[in-house]
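What follows is a short report on a single structure.
A single protein chain has been omitted from the complex, and every remaining protein chain is retained in its original position.
Up next is chain A:
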């Protein structure tokens, strides 16, 4: 029973790992997002790789997507998204959220 459970759990983990789809990259430099708008496919799981080129930590935050993640300085982090409905989803670099350069939009279509 225990082994069965372990096998089931392992295949579940493997399934979710393989189900993970395409990867998209977003860069932060001088507290500005590049690009400011990023287009992602609807209806499937995607990974967003956020590369922080600054020496200071940044926090990717999107209230509409329910995501928040700290990215240490000179490091990158993966954010799992989706499956998403078509639409526009705003995100910010929370530590500089009032600056226009630290605001961006994910377009799902």
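In the analysis below, a contact is a pair of C-beta atoms (placed from the backbone, for glycine too) under 8 Å apart; a residue touches a chain by one contact, two chains touch by 3 or more; residues count from 1.
Here, contacts and distances are computed from a predicted model.
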item: UniProt protein name of the chain not shown, from "Iron permease FTR1", "Hydrogenase formation protein HypD", "PTS sugar transporter subunit IIB" or "Protein-methionine-sulfoxide reductase heme-binding subunit MsrQ"; value: "Iron permease FTR1"
item: Residues in chain A touching the chain absent from view; value: 16, 20, 31, 45, 54-59, 63-72, 75, 77-80, 84, 94-98
